[in-house]
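Certain chains of the assembly are absent from this excerpt, and the rest are unmoved.
First chain written, first letter: the chains are A and B, and each begins at residue 1.
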Amino acid sequence: MAAKIEGIFTPHMVPLDGQGNICETELRRYVEWLITKGVHGLYPNGSTGEFIRFSPDERRRIVRIVCDQAAGRVPVLAGAAESTTRETIDACQTYAEYGARAVAIVSPFYYRLGAESVYAYFREIALNSPIDVTLYNIPMFASPIDVPTIQRLAELERIVGIKDSSGDLPFMMRMIRSVRSARPDFVFLTGWDVVLVPMLLLGCNGGTNAISGVTPELTRRLYDLVRAGNIAEAVTLQYRLLELFDTMLYSADFPEGFRAGVELRGFAMGQSRQPMSENQRIDRAGLQRVLQCILADFGFVEAPAEGCPPRTGSVERDRVAQITANVVHELRQRGVL
Amino acid sequence: MAAKIEGIFTPHMVPLDGQGNICETELRRYVEWLITKGVHGLYPNGSTGEFIRFSPDERRRIVRIVCDQAAGRVPVLAGAAESTTRETIDACQTYAEYGARAVAIVSPFYYRLGAESVYAYFREIALNSPIDVTLYNIPMFASPIDVPTIQRLAELERIVGIKDSSGDLPFMMRMIRSVRSARPDFVFLTGWDVVLVPMLLLGCNGGTNAISGVTPELTRRLYDLVRAGNIAEAVTLQYRLLELFDTMLYSADFPEGFRAGVELRGFAMGQSRQPMSENQRIDRAGLQRVLQCILADFGFVEAPAEGCPPRTGSVERDRVAQITANVVHELRQRGVL
């Protein structure tokens, strides 16, 4: 029987080269680094991994590279959603051949479908997939999966877990309560980094956390602290990760802030396939300076040569300060001031 | 200079065969029928057309067939959004070669991007497209395009209009006020069928209306009535279309109700690529009976042999009645009653 999916699975990004194509060398180097740093598994083609910005062929190539590089050292949870169930099932077969441990299928997106449609969608995939399936609930981007639907879907053996990125604790508790007694093997993973500690305490089996692609050591340590019952230290670390997470999440359109973070750890990520305006380039440079300061606090990088501003402890205030600085800077350049 | 995009553009669906593939024969027959019934243009690969449920190759094939069948008799507005700007620009080139009048590009979806990203995205496409571009704003499914962004994008010559499916009248007025004086040629189309009359009165150039794929005669007549200044009759027809629209929109996950409607007009649409549960099949059969009654009122089809229930004038009440009937039916079948 296959190993249970537990611990920290990194929904990693994909480095691009100067032409905007997948940079295989850097992807392998990045995946290798993540494994070395202690993540329990890899999760290509997630939302952080920008699956929607790759073609079907590219998505396959990403999973192939990642499975190959992981070489069985850590399990791979492969994002497999395609435009139809038929193509998704095809992808499931391919990823099974590549050696993925399971696939993760996001709920239908673009249209906001009701519970019956969500059920029918996953049911068809589960009945035809040769590889274990985890559901992926991310209601801010895709049709929500509600508790009764999860309960119905958990009756299908092929469905082995759910990754939930709502960050909603009571929802997680309702899911666990509804499913666990009948399916003790069913796995619950949280995709909302800033509540990882409470989620684990309430019974989650692990997380698929974007931040673990930037600071895999810390997410792993958070997990280990909770498992060791060292709650006080885990909470302290959770607070520190909150600042890092907020900075990467709210200072640029997702997941660009995380790309900026991975770059600071020494990987050439290339430009996003989502174009940026001139204003956004300026903002991103400012964001990266702030990020460098936070990462320097952890000792991962050097602080910027020009020094770090005193942080107020409030991302909002820091951002306002940064924005004001940028506005003034720009006004000066335009000769307005 | 190319003709202005005006009037009713049908965001038509795509018939599928028994294997779930595009049925070219039926698609051509359907497109031909729409042209005969008087729509001003065709709009393949829209939201109603389920563009997200086709592969990139299939989307190209759909546009090729539609352009070919239209044969210049009516303009084609081709949905061209692909997973990256590079691929979208490729599609623009292809659709220009096929003879499309313009492309429609939906705002980036899945992620909810901010205004700067939306601007940068459309700007890059507009600067590289060999064919006129219309923006497509559908905030319930994709990143919203706000008024200042539209104003900035209207500075690019290649962008010639916007299709807005928010149904928000004041928003439409704000767009028109912000853009029209500087760009009198810029076209505003509404995708929200039930406010077509007021939208036209407030200055819209036309609509891309799902209902025109089911009752092209009526949408066309609505348009003609407004243009002729016959407001009273237009309003009466608008009210009748409201019932039809609500029934198709709210009785099944979009756009399944419209597929049911097109079938009633005599086209074999095939099963949706989105799987249906058993419950949904029962609901859909019930919906189709109600739809048949409404279409019979207009004289488009025969009323069902078993007769039509008295309609209360309230879709909500009618649906409750229908649901209750179904529940009881099912309970009886299961031997509960």
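Basically, contacts are C-beta pairs under 8 Å (C-beta built on N, C-alpha and C of every residue); 3 or more make two chains touch, one makes a residue touch a chain.
Bear in mind the structure is a predicted one, so any value in this text is a computation, not a measurement.
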Total identical subunits in the assembly as filed, 2 in place: 4
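Assume only the chains that are shown with their structure count from here on.
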Rounded Å distance, subunit A centre to subunit B centre (Cα mean): 34
Contacting residues of subunit A [partner subunit B, same complex]: 20, 47, 52-56, 83-87, 108-114, 116-117, 119-121, 123-124, 140-142, 253-254, 273-277, 279-280
